[in-house]
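A protein chain is absent from this complex, but the other protein chains hold their places.
Moving on, here comes chain A:
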Amino acid sequence: MSLASNPPSSGGAPSSASQSRQTLKRSVQQAFDDPSDRGTGPIGYQSKVRVIDRYKVIGFISSGTYGRVYKAVGRHGQPGEFAIKKFKPDKEGEQIQYTGISQSAIREMALCSELSHMNVIRLCEIILEDKCIFMVFEYAEHDLLQIIHHHTQPTRHPIPPATVKSIMFQLLNGCQYLHANWVLHRDLKPANIMVTSGGEVKVGDLGLARLFNKPLHSLFSGDKVVVTIWYRAPELLLGSRHYTPAIDTWAIGCIFAELLSLRPIFKGEEAKMDSKKTVPFQRNQMQKIVEIMGLPRKEQWPNLVNMPEYAQLQTLSGSSHNKNGGSSLEKWYYSTINSHSATSVPSSNASLGLEGYKLLSGLLEYDPERRLTTQQALQHPFFSTGDKVSANCFEGMKMEYPHRRVSQDDNDIRTSSLPGTKRSGLPDDSRPVKRMKE
């Protein structure tokens, strides 16, 4: 954690190059503090607060293409724990340089500063220091990926129905807030849905989110592919250029299915982009959807024939379970929720019943225009029949989920910038990492 191990700053006065970093810092600081000392030359940017003065890092949580996430506590009595997301600065040689902040970081900073909802992860502050961006979020002990994974160990046992219901309600509630504010999340998946130790669900990682009201450019032009492939809506797979909140609700449907079956419902393989950087048709992923949902028909999706990849559909084979090509989702649903009841687990998901199926099929509706909106889904009878939905998804549970694994390998938030391991803790079930370069 020593400051001396940091790379030298390049932003300061040229004459200070030979001086130690600390001396440089102090002299620049003085230039700010003492007005009479403001001599000539531009003053390098200095953060007014320093991340290590405000927070004590407890350990390292995960890393991705964007940078790293650390767990921390406040040094000045700030209540609770924090997850600090550090964006990786670009390196030119050994020297870290200001290279301009990526558009996705800008989006996430701007959106998180504006949004405020109990089911969206809360941003505490952003510190811009030493060419790095530190976004300080409230800490969440769990996420849906970790919870789902826990239920597969040592053998599969279902997530209790009351928990599923509460998670779904809170997830929809957070997304409804985003959509009401013209924000598309675009990357909903279990790993991005946080759950606090108090059982509050928080939509996280708005790194791909963006506003969709009156964009200057079509939403398609900026970043060509969004949403991790297993959660990608059929209209996107068929080449739609018109993004709507319906792409998020499809992903929510996939997450609902995964909470029930503990496996991704449409686990396709991503076709890689070719050398010409054209986006290939995701045949395998579409095939996985068709196997359960049947081939989409223009009677149920009038705009289907206008999809750029419509012709490709003809080359897919329909549902193997159903000769006339219809959906076998209902069959999938009942065999899933009843599969555990044979082992006489009292908390069987069978109690989710018919309304659970109706909600699932409403979210996994082929036609994005007929797909349930988050608003409609929240008013679905699924949530008003049976037990009351709890604001704490762990209410009534005897067991406790394991805590997020925090490693001690890399506790120095200020220095390290090279992502090492992908994620400490869970094996990621070989999940595809979806993040387009912009």
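In this text, a contact is a pair of C-beta atoms (placed from the backbone, for glycine too) under 8 Å apart; a residue touches a chain by one contact, two chains touch by 3 or more; residues count from 1.
Quick note on the criterion: contacts and distances are computed from a predicted model.
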Missing subunit (named according to UniProt) among the choices "GPI-anchor transamidase", "Putative cirhin", "ESCRT-II subunit protein" or "RNA polymerase II holoenzyme cyclin-like subunit": "RNA polymerase II holoenzyme cyclin-like subunit"
Option touching the unshown chain, where A:111, A:229 or A:262 are the choices: A:111
Selected from A:54, A:71, A:210 or A:404 as touching the chain missing from the view: A:210
Options A:181, A:328, A:351 or A:390, residue touching the unrepresented chain: A:181
Hidden partner interface residues of chain A, rising order: 10-11, 35-36, 38, 40-45, 47-48, 97-101, 103, 106, 109-111, 113-116, 126, 128, 131, 180-183, 210-211, 213-217, 222, 438
